[in-house]
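What follows is one structure encoded as structure tokens, with my remarks underneath.
Excerpt of the complex: some chains, original placement.
So that you can tell them apart, the chains are marked A and B in the order they are listed, and the count of residues begins at 1 in each.
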Amino acid sequence: MSHGQYDRLVSLRRDLHRHPEPAWREFRTTSRIVDELESIGVDTLLVGSDLIDADSRMGVPDDEEIDRWYEAARDAGAREDVLDQTAGGVTGVLAVIQQGEGPTIGLRVDIDGLPRSESTDENHTPVAEGFRSETDAMHACGHDAHTTYGLGVIESIVESDFEGTLKVVFQPAEEVIGGGKAIAESGQLDDCDHLLAAHVGLDHPTGEIVAGIDGFLAVHHFEATFTGEPAHAGAQPSKGDNAVQALAAAVQNLYAIPRHEDGATRVNPGVIEGGSATNIIPETARLEGEVRGETTELKAYMQERAMRVIESAAEMHGCTVDIESVGDAPSARSDDEIVEIVSDVASDTDGVETVLDRDSLGGSEDATYLMQRVQDNGGTAAYIGVGTDHPGGHHTATFDVDETSLPIGVDVLSETIQRLANE
Amino acid sequence: MSHGQYDRLVSLRRDLHRHPEPAWREFRTTSRIVDELESIGVDTLLVGSDLIDADSRMGVPDDEEIDRWYEAARDAGAREDVLDQTAGGVTGVLAVIQQGEGPTIGLRVDIDGLPRSESTDENHTPVAEGFRSETDAMHACGHDAHTTYGLGVIESIVESDFEGTLKVVFQPAEEVIGGGKAIAESGQLDDCDHLLAAHVGLDHPTGEIVAGIDGFLAVHHFEATFTGEPAHAGAQPSKGDNAVQALAAAVQNLYAIPRHEDGATRVNPGVIEGGSATNIIPETARLEGEVRGETTELKAYMQERAMRVIESAAEMHGCTVDIESVGDAPSARSDDEIVEIVSDVASDTDGVETVLDRDSLGGSEDATYLMQRVQDNGGTAAYIGVGTDHPGGHHTATFDVDETSLPIGVDVLSETIQRLANE
């Protein structure tokens, strides 16, 4: 990669890092991607609802929250045409490159940040070098690097003798496991012969490539709202039906769902809130949680038990409960055919020192929806790990990527795409 | 009472009802009271920190919340001089009338609203007659009527041949049990020979007076913040120390504190929140709660057990917990001497049909701090119930007072004050 391209990628990544936006609120991010794509020049460029099946979105925040970020994006210079196309929180971009005859290859990168604040530590590089987040959110999982991969790969492919069709999806809302299904359901990737996805970091150092990541935990996100009956806690405690008691019983018993002998399972009622005042028996309480399983079946086991626990806890305390699905992803597996190619490509890539054939994610990812879709249509898919030295862990305040790993990611992906096209 | 005075009281009460402000945010309310007092003419008028021991305030909201109401009060026409005197949430007024030689008699009324929204039902009188709350808060416990009593009593006493000193306290932050102590600690009522307080409603109909209310539950409000260790819920569940698990264990076991054979006790962890995302093991969780007891000893029993439950729940899940007191009130009892006078006065008051000597509140009130202070100094105190037909229960969206009960409250209080002065 040329110094010029490297500098552009770094500058682009830092700009994205300064303006992180959480799930379904990537307005300014979408605008910036469109800018870059227009500057590179692509054959087709779809934005927002042209790419997203809006009804299949999960984890969409409320209107007020969307509006807040929408206005902030406008203030931060987002283009009006892009704002129009993404209104209501239908974000994301699909760029298509067509060069001669050849297979259709998809690349999926995710673009959203996390709703957490970034470290203010002077030793944290984004602070030291002036590109710390300017919003309430933070790119604490490297999606700024992923977005940069997507744009870098397009730039490389356009300049190459690649023959075929490349579809790069800039997917919103991965962090809430809410965007993958919406893109899968749009059908835009149904003609792909192959699909690649990638993730930076994951405790692999700079110079290490994992040719095929597996061990995606299938996941289900839900939101349960308990409704009871309020009453004055001093004067009429017996008249209330206590939503916080129901929630507490649910939390305790959710964590206690039996382990499963067939493999790893998880449960985390990660966000709770309830009640309005100390002297009122709480009328409502809300619990956002998730269950996971090493397989889609294990996720289903956890989900079934969790729903039973929640419903019984409500009933136990005379409450009703409304449970909504707000995110979901299946398990998936990288195909051997691509993993071999990636492994081969990586061995020859500048800056790569170690290539692992396979590693396990131990987490969830809604790229699996897209991988499964392509695989169900007879194609192949792989999820590639791009090592980077990262000082803080993923999702923590001091997460950061080593920018010297950016060209490695771009090169491995571009070269793999070309090899797939030539097969 | 003249038609003119009645109309003024109703109009005043409706204005207060339209502009409810919660604890320590009664800026516009304080301003309106000052306006009225200046119009009546009083001998001394203390506002905010002249009256309040700011360090003894409990349940003070955060700066952002105070600022929001401060600005809203300004927008709603609060006087700049009053805003200056109450800056930072030091609200409330003390008015003093001195007429000749005689005992010093205190009257305490409370002025804060509740942080809940008011009904929009067409049949709800404030809706039908156009004085529904214009803020997020609501006068759902009749403190608009209490404030009106205070002003009506001053008006009556000023025009009477009362001889002595009358000190009327317009107390903020009763709903969070946070204002009584701050006024007691200021010492402003230490010279009172007698103290009266009053409450409207309490399920007594218009025309009924309770000469002495007892059965105040002593109460303690606390806020517990659990801190654990975050971790990715999918990839590293064992690395987290889960603050929401600690909170759920605490909630379940708080409600399970054994009943006490010596009398009524209460417990309500009424407000909870915790966690940041479904895929992160929750690092923090916060619980606001209260315990009560029929006596100060029973409250202490509940408080001791509650603290043990909370601390053990934290330890059980590897968390730390920080517990803060945010409100407190002792139990109290109305003195027979005053109760007899009130009973006598009430029997002769226009509009009064039934007089009960004693009744039990079954709730908490921080007027008890002031009653106890005056009693400890050798004075006497009583808490008077003024019946009113109220369609909805206290603290509910459809609470409202029957305005024909307003003059009854004013008359009983004024006449009692005069009788006490003449003894």
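Note that a contact is a pair of C-beta atoms (placed from the backbone, for glycine too) under 8 Å apart; a residue touches a chain by one contact, two chains touch by 3 or more.
For clarity, every value in this text was computed on a predicted model and none was experimentally measured.
Colleague: Taking the 2 displayed chains as a starting point, can you state how many identical chains form the whole complex?
Modeller: The complete complex, not just the displayed part, contains 4 copies.
Just so it is clear, only the chains that are shown with their structure count from here on.
Colleague: Any idea what the CA-fit rotation angle from chain A to chain B is, to the nearest 5 degrees?
Modeller: Superposing chain A on chain B takes a rotation of 180 degrees, nearest 5.
Colleague: Could you give the separation in Å between the centres of chain A and chain B, each centre being the mean of its C-alpha atoms?
Modeller: Computed value for the inter-centroid distance: 48 Å.
Colleague: What residues of chain B sit close enough to touch chain A in their complex?
Modeller: 114-116, 175-176, 217, 219, 221, 230, 232-237, 242, 244-245, 247-249, 251-252, 255, 266, 268-282, 285, 288-290, 292, 327, 361-364, 393-396
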